[in-house]
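One protein chain is absent from this view; the other protein chains keep their places.
Right, chain A next:
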Amino acid sequence: MGLKPATNPDVEATSIELSIDGKTVVAKDGVSLYDVISSTGKIIPAMCYHYTFDPFGSCGMCLVMQEGKKAPVRSCTAKATAGMVIRTEGEDLFLARKKAVEKHLSVHPLDCPVCDADGHCELQDMAFQHGVTNLASAKQKFIPEDTRSLVLDFNMNRCIACAECINVCKDVLMIDALQFMKKGGFNQVVAKGDLPLSCEFCGDCLAVCPVGAITNKYSKYLYKPWQMKKTATTCNYCGDGCQLYLETKDSEVIRVTSPLSWKNKWGDREETAKGHGGLCVRGRFGFEYLDSKTRLTQPLVREGNQLVPKPWLEAMHQVVDRFTDVKQKHGADAIAGLITARCTNEELYLFQKLMRTVFGSNHLDSSARYGHMNFVHASRHALGFGRTPNDWEDLTKAKAILVIGSNITETNPLTAVRIKEAIRVYKAQVVVLDSTVTNIGKLASHPFLIKPGTEGWVIDGLVKATIDQDLVDENAISKHPKAYEALKAALANISLEQIATYTGISGDAYREISAIMAEVPRSIFLCAEGIVRRPDGYQNVLKLIDLAWITGKLGQPGCGVNTLTEEPNEQGAVDMGVAPEFLPGQGRYDDTAARDRFSKAWETTLPATATGANLMEILKRCKSGQIKALYVIGENPLATLPASVEVRSALERLELLVVQDPFLTDTGRQAHFVLPACTYAEKEGTFTNLEGRVLRVRQAMDPVGESLPDWHIMTALANALGAQWGYESANDIQTEIMKLLPGYYNLGQPRKVTPAPDQYLTNGYAAEVKTRYRATAPVTDAKRPFALVMGQLLVHSGKMSTEAPGLINIAPNTGKLRMNAGDMQRLGLQEGTKVRVTSERGSLQLGVQPDIAQAPNTCFFPEHFNEPPVKDLMAVQVDAVTGVPSFKHTWVSIEKA
């Protein structure tokens, strides 16, 4: 980004020496002179420059004197070359810069008092610094304000035409939603075609605007920047773990700002060192649920058919009595617990400690079970660690990236920005294999549209093509010739042409993709919801690992098989042992050494190994009456799982259901006790993001109403049940985790993991691989030709984002099925026409709407909404090894109702 050194990760740029203000500075050849100067700690003003994109050179502020030139030069567009002699200070430069400020100010309205950027405005700072007091020929623009967009207002009177917004949108985010247009005698920034802005609404244009020309609709006119308390914390929408600043005033969240701003072009740029520091629409505009009116403020206790507010003490006494009662009557195995991966590491750790030591039950699970567990198990089984091996930097510098079954720009937008950077700066080849027309597919060099539900067959084809073309890495397979023979034998009765007909992409395409992935030095495999949330997710991840192994990409720097997580702390939930099969630190629960270590540390005996139940098993046992009490923290299985799982009847059979949540969820309405919990803005803690980085969550405001942090409630519960827990803050829990898992708190720099596949490839690989690759065709049903997929939208995350009015305003629940326009025409449907959708699980009547992202014969409904209950059409298939339920894809028939 910016003027990059004449280099790529493979070739190191030559070092050159130049003199800046009499000091010799060493720099890389070909970088922007401005970057060299600012790396020495000097701050020279620049209003149109930001290092994340190419210099534009319109503001004329970054002037420096170069020896041998008469006039000052613009340092941003100048390239650093050897032997330059540069002067950055002096009376002449000051006057030249002052002239530039006066030029900008002469067409800038002096409306600082009402401007939102007042106090955070580069033009204001520069006018002050250069002492501009009199303007000879000031002119006003009188441009009406563009308020048509849903989240941003464009006041082009204030614009200084620096084009930072346009450049960041086009170059960094590759969205290209803004342009210059000459209107009323002035160059103005308008949305493409002068239409109301309709884009991904990431708001990075707002962040880089050095003046107040682009303003945030949510916080417009409310407060000045200096009035708000700014708290650096971690976003809790997806697994990217973006850093953000929550700006609060008393108990109100006013706005969210990103580390990316016009300010961080100076200094060490530490805030934006990992990535570009921007946010997505969820992070920036989805903060309103934090202080929403619908938040629970008091504990609720069921009295008859109603939930009645009660004081904390009374509610807690009752909860404790009922738990004690259940434990005495039915034993510890009658108690189970579920927790969401939106909780902090400390709370997840405390939860499993509470379940295992206080309740004495090993029936516990987290929402990582909905998909991430497939990846963790596969990776642990094959390579010995249960997380992604690559970080964002590896993604940026990859030469080839295979994205399979992932709508990455929608689910994890900021990881997608890393891939965009790889495409743009390092010219990476990106292969996208998906059954929908994804955004990343439009940017990729090799986009392929596959038939829905055939991701597994696609990987078969890739492995087959690699072996057929002899693209295997000799070093990798020579260590395990037997395993390779077994793999070859397993694939012997699979033909590429057959797979091509199953999956809808040609055999040549397979050959091309496998050649790309095998031949480049750094290739990354990325699989997400299309693999891990679908049937055979575990096996498909293992197949990808096979592919990485035979192409020699296991353990190579910058290579590996990765996944994306939907919730912020799914990785943390696994690492903290919130699963019946894991102890903290991913030790197996039946591993005697690990058990001894933790039972000694916790001064108790752990529950027996054989009994632990995971999510689906817990629900099954609730239904059969084996489990009598369920403790649910932030989870909402009733609204998530299809009706065929019969969650409602399972919950109704419970003697005690305690739900702890910031909101009254569907599951909460069934509960006997609802305890109000805090959101991430009201507590301290850490999240572990998808790279394995542990990121701080800081308290930005006081808890809403009487709500309490989850760890606080759990500690109180444990102490009332007879434990002696002395945690007074999240920090105390952190100290305990630090002792038990040394090195887990990695301060933003995860330990590099090295895959150890030897064990896996030598022991029982042959038997495993025989069943993994099958020559059977994908199941199709002539009566149900359409694939119905439920997935995530860019604007939403889980059910939580639906509590944020701002996000609902951008993407409301249309209640309509999204279909391919061609299909709609074929069936004679208009937008809004009611159709009957029938799957093997039932049928439903709902409207349709065209969606350009849908391929022919597929349709889509966002998983965030249950109105109408499309999720109930889904069949649930539980993975035999990992217990992951998959219910995001089914076959349906569509006819006019």
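Keep this in mind: a residue touches a chain if its C-beta (ideal position, glycine included) is under 8 Å from a C-beta of that chain, and two chains touch if they have at least 3 such contacts; residues count from 1.
Operating definition for what follows: contacts and distances are computed from a predicted model.
Between the listed names "ABC transporter permease", "NADH-quinone oxidoreductase subunit I", "Cation/multidrug efflux pump" or "Manganese/zinc/iron transport system ATP-binding protein", the UniProt record for the complex's undisplayed chain reads "NADH-quinone oxidoreductase subunit I".
Touch with the chain omitted from the figure is made, among A:Q124, A:N155 or A:T466, by A:N155. Among A:K28, A:K98, A:K192 or A:K224, only A:K224 touches the chain left out of the display.
Of the listed residues A:G41, A:G68, A:G83 or A:P113, the one in contact with the hidden chain in the full complex is A:P113.
Taking the complete complex into account, residues 111-114, 118, 140, 142-148, 155, 157, 194, 220-224, 226-227 of chain A touch the chain not shown.
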